[in-house]
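Sharing a structure, written as structure tokens. Questions coming.
Complex shown without one protein chain; remaining protein chains in place.
Presenting chain A:
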């Protein structure tokens, strides 16, 4: 099974052809249509795309946290240190969650359990994965709160979530995620629900802690500005597939997929002046309930020609470690 495993030892996560479906009453939604990407040790990978493109489903599929009744990963591999996580027993998977791969979520207001103190919830993560005593785990929780720069941590460990602000709760979530020094941190839109000023602080904190701990980060966001500030490499997702993959400088300099270009144009830019109306991508995201023929972006694409509507474009290199799924990538990059 592991014959073709490239023994590159800086490879942490290797996702191959991951396919996840949601099962409704009488329909199947192909939320992930076979995606492949890698995360190297210590790097920050940005995952960008608009709502519903499959960013969160990707994260939840990796950790196998999707609701069992309605969703199933039907194909592909999630190799973590060479081991396919999809093959692990529930028990083995639990040992990885929170210890080697941790996750922080979008909604700090609802992601912490309201009936337990923040300290106890952080301590729980420590106690699950180490043999630490209750009091040692609480000490660790306090230390983690200090690390995420919550003032007065010895008092704050005993706070309930409702006694904290949104920004502080997100810091507590980060503290919980990092408590066991994971090798991979999946951050699913960690700043989206926060005030703009708080967003910047949380971003800086994540970047800072990443530098200090050497944790690899998979940063899921719809905000290209966040990607530019935090990530080294980026994958762009559209309708359950990866449409472009590049390092962050190449992506911003020469986007090779029309969707990436559209995304960039719809980011507000102060230099362009404020009179102009912000360009948007016309049309809507296609339904994932029906099989899509051709390129899923074709109906909204200014570059689309006949082949785009008939055949799905392959994922092709357009530069060194820069690839895009577009029949006309060369023309798009030149435009």
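Rule of thumb we're sticking to: contacts are C-beta pairs under 8 Å (C-beta built on N, C-alpha and C of every residue); 3 or more make two chains touch, one makes a residue touch a chain; residues count from 1.
Going forward, contacts and distances are computed from a predicted model.
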**Asked** Can you pick, from "Iminophenyl-pyruvate dimer synthase domain-containing protein", "NADH-quinone oxidoreductase subunit M", "Peptide ABC transporter" or "Deoxyribose-phosphate aldolase", the UniProt name of the chain not shown?
**Response** "Peptide ABC transporter"
**Touch criterion as defined above, residue of A:24, A:114, A:268 or A:334 at the omitted chain** = A:114
**Message:** Using the touch definition from the top, which of A:65, A:132 or A:228 touches the missing chain?
**Reply:** A:65
**Request:** Check each of A:77, A:124 or A:189 against the chain that is not shown and name the one that touches it.
**Result:** A:124
**Absent-chain contact - pick from A:173, A:217 or A:301** = A:173
**Request:** Please pick, from A:18, A:78 or A:102, the residue that touches the omitted chain in the full complex.
**Result:** A:102
**Fill in**
Residue positions on chain A contacting the omitted chain are 63, 65, 69, 94-99, 102-103, 105, 107, 110-116, 124-125, 128-129, 160, 162, 173, 176-177
